[in-house]
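Pasting a structure here, questions to come.
Note that this complex is displayed minus one protein chain, with the remaining chains in position.
As written, the chain order gives the labels A, B, C, D, E and F, with residue 1 at the start of each chain.
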Amino acid sequence: MEEGLKIELGKQGVFVTTIEELYNWGRKNSVWPMQFGLACCAIEMIATTMARYDLARFGAEVFRPSPRQADLMIISGTVTKKMAPQVVRLYNQMAEPRYVIAMGACAISGGPFKQGYNVLKGIDRYIPVDVHIPGCPPRPEALLQAFMTLQKKIEEQPLTGEGRPRHLDAEAQGEFPVPVQGEHDLEPTSNKLVWPLPVVIR
Amino acid sequence: MNLVFYVLAGLTVLGGLAAVLLKNTVHCALALTVAFAGLALLFLELDAQFAGFAQILVYIGAVAILVVFAILLTRGSETPEDGVFSHTWLAGLAVAAAVFAVLGWAVIQSAPALTHESAAPVVTVNQIGNALLGRYVLPLEIVALLLTAALVGAVIVAMHEKEETK
Amino acid sequence: MKSVEEIKAAIEAAVPGAGVEIVPNPSPSGQHSLRLLPSHAVAVAYFLRDDEDLGLDFLSNLTGVDHLDKEIAEKVKVTRQVTKTVDGVEQTVDEVVEETRKHMEPGYLETVYHLFSMAKKHGPVVLRMRTVNRTDEVELPSVTPVWRSAEFQEREVFDLYGVVFTGHPDLRRLLMWPEFKDHPMRRDYKEPDDFEYEPTPHDTVLARAKDHKAAVAGQEGTGTGL
Amino acid sequence: MVSTLDQIFVLLKHWLVGLLPSVLQPAAGVLLSVVAIVCVFPALFALTVLLERKGLGRMQNRLGPNRVGPFGILQPIADAIKSLTKEDIVPLRADALIHFLAPLVLVVAVFLEFAVVPMGRNMVLVDMDASLLFFFSIGASTELSVFMAGWSSRNKYSLMGAMRAVAQMISYEVPLLMSSVAVVMITGSLSLVKIVEAQNQYTYGLPHWNIFTPWGCAGFVMFAIAATAETNRSPFDLPEGESELVAGYFTEYSGFKFALFFLGEYLGMFSISGLGTALFLGGWSAPFSFLWWVPSWIWFFGKVMLSICVLIWVRGTLPRLRQDQLMNFAWKFVLPMTLLNLVDVALWRFLGEGWLRWVVCSAVMLVAYVAAALTGLRRDHIGPRSYRYAE
Amino acid sequence: MTPLGGYLLVAALVFAIGLAGALTRRNAILVLIGIELMLNAANLNLIAFWRYGPHPEALTGMMFAVFSIAVAAAEAAVGLGLVISIYRHVHTTDLDEMNRMKG
Amino acid sequence: MSGSLRDTNLEGWNRPPVIVPDGEGELLEVAMGPHHPSTHGVFRMDLALDGERVVRLKPVFGYLHRNHEQIGETVSYLAMMPYTDRLDYICSLTNNWAYALAVEKLVGQAVPERAEYIRVILAELTRIVNHASAIGFLIQEMGASGTPLMYAFREREKILDLFESLTGSRMMCNYMRFGGCRVDPSAAWLDATRKVVAGLPQFAHEFENLLMSNEIVMARCQGVGKLRPELAINAGVTGPMLRASGVNYDIRKVDHYGVYDRFKFRVPLGDHGDIYDRYMVRVLEIHESIGILEQALKEIPGGPVMDPKAKIRGFRPKPGEAYGRIEGPKGELGFYLISDGGNSPYRFRVRPPSLINLTVLEDMCLGHNVADVVLIFGSVDIVLGEVDR
Partner (left out) sequence: MLGEGILKGLAETARNAVGSFVSKDRLTTVEYPEERLPLPEASRNFPFLVYDGTDWEKGLRCVACQICEKECPPKCIYIDKSKDKKPDAFGRPQIYPAKFDIDISVCMSCQICVEVCPFEAIKMDTQYELSTDDRFGGLLLDRKELAKSNEYYHQIHPTEASEVDAKLAAEKVKADAKAKAAAGAAAAKAAAAAAAPKPAEAAAKPVVLADAPAAKPQGEGD
């Protein structure tokens, strides 16, 4: 629908919307996070849901403990190599549409602990991440801002054609291979489909 | 004899059949509840409101749940490898068929003698209550005694078990 | 609180042949430690726990330390007989020469115990034990039967250092997954190659990147992006 | 005018039905009422969820949802859109048919319960003689759906949640029934319509609600406890106790099936609150005779929402009990008290009018309560403690 | 066919199904299920005879059915309790095996 | 302390006898975690259940093993300070203190008086934060839909504001240095702290009203998860958990570290060692901490906050070793350092109270319900960052 016509109709008291907008509005405003904390950032995540910051204002306080009913996985903290298969498995168990926020340095890149032998250098090696929040730990406001970034991202997603969400793309990967804990390291060390070797800057 | 009757009768019979034929015991128990529900609806169809609701309350609300619990407690939901029917199943089936044949023959034979439609009796709960504590007070007391005995028996069985495990 | 020397004497009196050695600690903390022989360690531990005066009922900390094989170069004065031409005559003369000698001192794994007393409120008494080497003879007696608090800490030392505690009731890996083969806290542990890309590379990372590149090139025959 | 307002829905229905040929009229009447129930209560569900989230927020010093639409009132709609369009996962090992049927059975059964609840003067779908029995018999079958959900998921947490739920619902059904029987004993009818009408009388402008009698008050407390347990609400929310069993019997449910469970749970809350309202709180009758002009359905829905608010309040405050404590509480405290309550009702009935019955009946229940509570606490060695200090 | 005949036939069928189940199944609980079906068939008969009998206002058949339901509940409870307690001893609900073990 | 060690038989594994009714086949094996709503992060318990009764419980660690000790051996002494923040991420300041104390012991560094007072103030504030949120989480696990936790976090935010305005960060303070503290608190900060401390008793009162005499809390907590004092000592249990079992051992009193011997405070002790005692000991410790804070804020002297002779960069202790410990909110937090003269420790070891307190988890849980396991686990009060390091 044309924007102009829509505004015109809106002026006359007729509100027009498309299925796409309604759908995106619905899923944007009802993002239920999974009750899932990993490390330090989990405390700030909890603080975000608490009285002062109140994630509930965005309709997102319904922390579901079961991945089946959750829409958003906030990876709040260090993902170790021992934990990584479980995280991927949990992500696989979530129902589409599902989103991932990598909260904090550790979740994005391994952060301060990335030189360690048991730390995964960023969860996006195995699963696709929608929003990254830098910080160690990010302030609750930063998480709120990331949440709004995610909402904006959802809102702007077209439902058809290029750039449509993964769950509407029949060819997209639905289940992500779970890494195996090997004798020395995780096997494979990354999921090449999600994490192609980045273009080298230097 | 109307459509409702046929539907309910079909539901009941199919539920009963499923309850005795299905492999998975939990499915059997759930099919049994379908048969119970069908029967309860047949009771309602027969204007026996109180009996119908009592049927749902007791059979679906209690007996079916008990059966399900018993199945879970005994791990009976696992299907044995060597079949679910006993080796004397043929004899059993024969007996059942014979019984049905006799009963069916008797019903069909006596069909002309059976009474036809009569006006639906109006039975209020009040009447049932009065009857229970009036004319049927003795059976009521006996049933109460029986239920108490069953209760005490069940408790004793459970307590006995507990002591043994200790 | 008794001094380390007194404790040593008490142990030797109670457990004959305990062979306790005092390891001095030069730091200002002054926490000197006692080195036990693994063969008598459990008996000594029981003594320390149950002795009236010591009553070290609380094993606070138990940890492992890895000492690598060390190449020790020491300068030794050696007298050698050198044939020299002295005054035109060949003579055998004793000469004192300074010479650097290198020898390998075998490494060992060490466990350190910090004991306190809750009843008497004193401590710490520091104990240590050594394995014979770092490879095959890495067994030490477990003190878990004496102090339960050693249970997880010994498992941790087993996991990260590879010290095998004999007498531990449930010696499994504590932190790493069971399939893991290495002992990552050993000083010669080499991390597996999971290098992908680092935006802010540093010396160690650059070295790893180089190794990774070589490995990948060797595997696939083609260089990757880096 | 006042009575028109009171009967506005009834009149509306009659007018609509009257437009149809007379053959279709009875069926259309029922259909219309069913449609009304199916529309009104889910809307109330949406409102309640929002109310609960905002109410809990207020109790916890925060605002609660307020961004979606003015004051966040569109939040439930967004949740509904999301839930209905979300992917529906059936676990690979699950029993697909039963997994699918379980939420349907629950919602259908719960909707059936509304058929007999009088929501206003002349506003009841079926005014049958044994409506209370109907209510309980339908309520009993919700247990089955819970079991089906837990069993078919093939998940240990689900199964444990289902077992807990069924055991709890069976245990609390007995006191629920018993406490209702007290009302039946006084009214002499199982019909909820008659029960409400019996309470719609006033002395000195004060209503004859059952809760304003000693036995009714005790009965109501027991009923409220049992009803909370029956609907799996805090502090009896063990079957879905998320700190232990992740999400209980619906752990494996996603998408619209989960939404149905959610709906079924809240509808169960409405229906049982409606029942409690009809039994003890005078149903649709006004609390004071001078308020007679307020439409009856307002009173009914007001009372239901009030009890929902209390449930939310309790949820925001109390931790939950343990399974065995829950069962002990049901069998050793609530059930004996309801049985005693029956005796109390009989006493009330036979002591006749006058002050004596007030004194005697109150004393009986009070003494019993104190004795039961004290022995219970002493038996389990539970009580406040004092602590010593070391300098 | 008269309505009563129809009900009686259904009852006979359900009774036969229950009997067949009780006689052919190996699982003790399923045998109990068969017995429950038979009891219910009897109840249907009672109600049908009451409804189409000469004196429906006397409530006899209905009362009988109600009592039967109550008794059946007790029977189910005790029966299942016994099955469970036997299960605890012999670890099976299979009647054939129970027979073999004698004990 | 009741009874001596010799009276009780503690040789190895004398756990309560496990009755497995009819062989192992009856047991339901449940792996609780690593993703489970009430495992405080990524902890796993492998349970064997008979019905709902626990007959075996094996904790599985390592899901948050971030190689703390290895990092400690590669980075410099100063660079390790921010890492200690992330050990027990609820109480970063006590971790800072413990590490600073160990290093100060290693090099014989003195700390100015004012810095000691600031350390006490910050440590006691941290203790209040920790205890309040521990109780909040415990009640949360009991199923109270978060209200007590919200109240605890409401107070925590006030204290975190103080931390942030002093140290710059809400959680990861990185504040203490070897020989003092990084910045000097202003008078305004001290005033703000006094104000917050003055409001704390009211919070504690509200918290108690909400929970202390609640019948459900009592029924759930009393008599559940009992821990005998002998076992507690032998298993190295420390902190409020030990004191709840009736053992009078508070490192603040035993070691007299910092300036704790200048303050008057008492050590609350429990008699039963069950969940309720652990919970109440924490509540009472909040009161004692408020008392210490009031005294410390009144008596705080002026002066520098950093020893002027202390080195920040190029810090290379002489060879040697030291074990320093403090009474952390969770128990004895110790750091063991071996220096070989380099600029990073040769061996860096954290003595994690959370991990060692979990030694007795199985003993406390056997014979109880799954629901109790959750509570017992919650009453231990662990933080996974410290357990797995």
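The rule is short, and it goes like this: contacts are C-beta pairs under 8 Å (C-beta built on N, C-alpha and C of every residue); 3 or more make two chains touch, one makes a residue touch a chain.
It should be emphasised that the depicted structure is a prediction, and the values quoted were computed from it without experimental measurement.
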{"item": "Sole contact to the chain not displayed, among A:Gly37, A:Pro97, A:Pro112 or A:Pro179", "value": "A:Pro112"}
{"item": "Residue in contact with the excluded chain [from F:Val42, F:Leu64 or F:Leu78]", "value": "F:Leu78"}
{"item": "Full-complex contact with the absent chain, from F:Asn214, F:Ser289 or F:Ser339", "value": "F:Asn214"}
{"item": "Residue ranges of chain A at the interface with the undisplayed chain", "value": "51-54, 57, 105, 108-115, 122, 124, 129-136, 138-139, 141-142, 144-146, 148-149, 153, 198, 201-202"}
{"item": "Residue ranges of chain F at the interface with the undisplayed chain", "value": "75-76, 78-83, 85-86, 147, 151, 154, 157, 161, 164-169, 172, 174, 182-183, 206, 209-218, 312-314, 343"}
{"item": "For chain D, residues in touch with the removed chain", "value": "55, 58-63, 313-314, 316-318, 369-370, 373-374, 376-377"}
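Heads up, the rule we're going with is that only the chains that are shown with their structure count from here on.
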{"item": "More contacts between chains, B-E or C-F", "value": "B-E"}
{"item": "Chain A and chain C, separation of their C-alpha mean positions in angstrom", "value": "45"}
{"item": "Between chain B and chain A, distance of the C-alpha-averaged centres to the nearest whole Å", "value": "53"}
{"item": "Contacts with 2+ other chains: residues of chain A", "value": "35, 50-52, 65, 82, 115, 117-118"}
{"item": "Numbers and ranges of chain E residues touching at least 2 other chains", "value": "88"}
{"item": "Sites on chain D touched by chain A in the complex", "value": "53, 57, 60-68, 72, 74-75, 77-83, 85-89, 242, 246-247, 250-255, 258"}
{"item": "Complex contact set, residues of chain F against chain D", "value": "28, 30, 36-38, 52, 139-147, 150-151, 154, 210, 212-220, 222-223, 248, 250, 253, 266-272, 276-277, 280-281, 284, 369-372, 374"}
{"item": "Of chain B, residues touching chain D in the complex", "value": "26-27, 30, 33, 49-50, 53-54, 56-57, 60-62, 64-65, 68-69, 72, 124-126"}
